[in-house]
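Just one protein chain is left out here, and the rest sit where they should.
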Amino acid sequence: MELVNEMIKNYPADLDGIDQEKLARCIRECLSCAQACTACADACLGEEDVAALVNCVRTNLDCADICFATGQVLSRHTGYDAAITRGMLEVCATACRACAELCEGHAAMEHCAQCAQECRICEQVCRELLATLG
Amino acid sequence: MELVNEMIKNYPADLDGIDQEKLARCIRECLSCAQACTACADACLGEEDVAALVNCVRTNLDCADICFATGQVLSRHTGYDAAITRGMLEVCATACRACAELCEGHAAMEHCAQCAQECRICEQVCRELLATLG
Amino acid sequence: MELVNEMIKNYPADLDGIDQEKLARCIRECLSCAQACTACADACLGEEDVAALVNCVRTNLDCADICFATGQVLSRHTGYDAAITRGMLEVCATACRACAELCEGHAAMEHCAQCAQECRICEQVCRELLATLG
Partner (left out) sequence: MELVNEMIKNYPADLDGIDQEKLARCIRECLSCAQACTACADACLGEEDVAALVNCVRTNLDCADICFATGQVLSRHTGYDAAITRGMLEVCATACRACAELCEGHAAMEHCAQCAQECRICEQVCRELLATLG
């Protein structure tokens, strides 16, 4: 996924002093977290005791949708609108935290443990990028 | 799209006093606005003077992604998390307003005029649903 | 959702003799089916016997993703590529049929009955549009 960094460098206009390394990191974690949440929701469906995991599945699905949408918004630079970017980073951090908390509640299942870890990373990286946006 | 209302009624558990009519309306407008924004971005690409419309295209694309994600979150009731729902409704209203303002700037093009109108409706409906969430 | 038809008419170039009514109908059903499948997956998670419904949830999730993507592709006319459109309509019909068959297996649940009905409509409308593409 070094290609994420390359595509940022290839943008034909100035990126107004944004921290490109933090931006690339955030896009990568949004994609990785979206995939992990999709896979964790599905792994929960494969567990015998799925009935105990339905809130986890739902939050995984929300988190996946929101992480994907955030990654998309962050991948665009033309006509940058700080309010949209900030709003998405904030709700993405909110969703990642909620999903991490639910998954940590069943961390005996390795898919939840690893998904929670990725959600914590993605939440933190979203907050770090937010902090650089001023 | 009356099916949206039906699916809400079919949910097997209590929906905790949410205004089902406002919820259904908001889901419908999120889907309709996402489609209009996708189509408006594409119609802009079909205009001779596309170079003057690139900020509009980009904001259309963001708005479409965010409206779709918001519609998805609103379509789920299991394990409801008010912070995620509120965050998505807020960023959706922000994106719809930004897109409406850009499209209103080229309302001589009918696709922008109609997309702007739909974005204004979707923004308002998101804010109305937000107001009922307490 | 009459706006779908309006946005097609507003496209600034010729649409090469495509049946605009069938196209609009197909876009509307793709969106409606995507939403119904998202809601049905969530309603299944709200059922006491969710363990019996996990294959239905998974197929609902696939069908929702594929219907959304198909609606997006159909909403664009610039640089039309018949092979992509045909491929998406075919896999959308395949997913809708699979989802309908699973949901019909639990049609005592109203959410599955209505989702199955919508999937059957969407499958048929995709096949009808495919037939007009020559």
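Going in written order, the chains are labelled A, B and C, and every chain counts its residues from 1.
The definition used in the following text is that a contact is a pair of C-beta atoms (placed from the backbone, for glycine too) under 8 Å apart; a residue touches a chain by one contact, two chains touch by 3 or more.
Owing to the predicted nature of the structure, the values given are computational and were not obtained by experimental measurement.
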Out of C:Asn10, C:Ser32, C:Gln72 or C:Gln114, the sole contact with the unshown chain comes from C:Gln72
Touching the hidden chain, out of A:Leu31, A:Val54, A:Val91 or A:Val125, is A:Leu31
Residues of chain C touching the missing chain are 54-59, 61-62, 65-66, 68-69, 72-73, 76, 78-79, 81, 83-84, 87-88, 90-91, 94-95, 98, 102
Contacts from chain A to the absent chain lie at residues 1, 3-4, 6-8, 10-13, 27-28, 31-32, 35-36, 38-40, 42-43, 45-48, 64, 68, 71-72, 75-78, 109-111, 114-115, 118
Where chain B meets the chain that is not shown, the residues are 41-42, 45-46, 48, 50-51, 54, 57-58, 61
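FYI, only the chains that are shown with their structure count from here on.
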For the pair chain A and chain C, the C-alpha centroid-to-centroid distance in angstrom is 27
Distance in whole angstrom between the CA centres of chain B and chain C is 19
Chain A touches at least 2 other chains through residues 54, 57-58, 61
